[in-house]
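Only one protein chain is missing; all other protein chains are in place.
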Amino acid sequence: MKARIADIQSLGPAIKRLVLAPSGAELFPAASAGANILLEIPGPERVWKNAYSLVSAPGERNRYEIIVRRVRQSRGGSAWLHDHAVIGQELEIGVPANFFPIAKAAKKHLLLSAGIGITPFLSYLAALQAAKAAFELHHCCRGEEAGLFRDLLPQSAQAVLHTSRNTLDLVKLLSVQKLHTHLYVCGPEAFMDLVVATALRLGWPRAKIHEESFGGATGGAPFIVKLARSGIAVQVRADETLLEALQNAGVDAPCLCRGGACGVCELPVLEGVPEHHDHFLSEQKRAGNTSIMTCVSRAKTPELVLDF
Amino acid sequence: MGINKSRPIYEKLRIDPKGRAHLIVTDLASVPEDAIEADPAFSNIESWVVGIGAPGIAAEARGNLRAFRAVADLRSHLSHRLARETMGFRLYALGSEAFLWDVMTLGREAGLGEGEIFLNQAGTLRRRVYCTHCKTMNENVATHIVVCQACGATLFVRDHFSRRLAAFMGVKVDAEVPGEVPAPEVLYP
Partner (left out) sequence: MHIRLKPSETFRGEFLVRNSDEAILRFPFPFPEDAYMYGVNIEPHRRGGPSAAYDAVFDLDEHYIGECEDRALTLIDDPARCQVLPHMLAAEWDVVELLMESLATDYPELFQLSKNGDDWRWVNQPLGIDQCFTFGNPETLPYPPFEYITRQVQGDFTIQDQRDGNLFMDGGMVTSQADWSLNFDLGMSFHEWHGPVPLAHELGVFDRALQYLLRLQLGKPVRRLNWTLTVNPRLDTSPENYPLWGPDKATITPENVGEKMCLRVELQTLTRLPRSNAILFGIRGYLIRLNELVRVKKFAKRMHRVLRDLHPEIAEYKGMPRYRQIIVDYLAPFDDGAVLSSGTAPDQASL
């Protein structure tokens, strides 16, 4: 659907908030906490399709708000938004989809984020506060960004900002939680891996750990993908995902969330070793290297052959 | 016709090495030696039984053993225990199907879920049957036809199981032609 950029606010040197409003008379559909939207970003040579978490309150139908960080190794999408987006401009956006919902039956919600990973939790906060649900938010950021994030967080004992490693005692925090708590993690891969590994080591069951993948769809070493059934070979450049390369080459590759979460883009691997960045495949499937999620994963070998 | 897909499938209980604390609960008088696989190095396993604590568990090797007078008593204590517990807790239930799913309900209310609570059927296979017509639970049903103790309807026990109610569905067997009742087969003596 079409949306109009209603406002652009600078929150920091490389962070902007975009407010989107409906283009026509029809309101946006309401969104759930943790939902994201796909933005079609019109670059000079190509169109990027990037997913951004909604930070506006769930249920808001008059506007959607997203926060965009200008990524240093940006493939172009976020840089374009920072440098070229103007108020009044129209963009194509997707309807909200949610691969990171709040667990409705949990009686307490423990939110752990780092850097730009806080964005889905901003929509969570509105829902949790409205429902008077018990929660704790611990956000980690670099010292120079403390001011920016402090402004985004509510003034409450439930939201804690950590600017150094020493103030967040992860083991203690995870150990003291009662049984009805669920854990939600969002941030750079290394941060998420550490939190999840610690939780599992302390006996948290997988079912109570929820992760939103951010930065999963990054670039990496270029490689060649060959499609066994059609015989096509496609170059995957450093600054595009495997899925984008296929689709730009005219291949009707399946996809939906573009974030490694929903499973639709999974394709069988015949040769080569995939580099997995998704949150969908089981440990066994990853180890077997017989499948790949094209929207976020890449290749460890110079070539990959897919059964497609 | 194959087994109804609403029926749970049970597996042998195994102590989860990733758990921090472990509690076995059973409606039997003791936990049989071979009922649960555990690394002998584990010493922090508690067992709660109903009736008299019996041989079959080496009390020192397996940690605490506690005996309750009745299932209701065990359940009451379990609620209190779960409300105080912290993450890393594992609950293992062994017993009749109705007992297992009653424990599951208690566990879920306290927040336990997949990977934290494990069930295996042992002892009687008799079934709890829910009378669809008057909503009464009929316990320990051994046959496939049972007369509802509350409303008197003769029920056929359908092979459809509700985990929430911890019961099988009973529907009037002679609704179409009243009086046309098949002979009850004893399935679970």
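For clarity, chains are labelled A and B in written order, and residue numbers in each chain start from 1.
By our rule, contacts are C-beta pairs under 8 Å (C-beta built on N, C-alpha and C of every residue); 3 or more make two chains touch, one makes a residue touch a chain.
A quick note: this is a predicted structure, and the numbers were derived from the prediction, not measured.
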{"item": "Option from A:Ser56, A:Asn98 or A:Thr181 whose C-beta touches the chain left out", "value": "A:Asn98"}
{"item": "Touching residue (missing chain; options A:Gly59, A:Pro268 or A:Gly288)", "value": "A:Gly59"}
{"item": "Hidden partner interface residues of subunit B, rising order", "value": "1-2, 4-7, 113-114, 130, 132-133, 135, 153, 158-165, 169, 171-172, 175-178"}
{"item": "For subunit A, the residues touching the chain missing from this view", "value": "29-32, 35, 58-59, 95-98, 101, 103-105, 207, 256, 262-264"}
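By our rule, only the chains that are shown with their structure count from here on.
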{"item": "Parts of subunit B lying in touch with subunit A, wherever the complex brings them together", "value": "18-20, 82-83, 85-90, 108, 110-116"}
{"item": "Of all residues in subunit A, those that touch subunit B in their complex", "value": "105-107, 174-181, 200-208"}
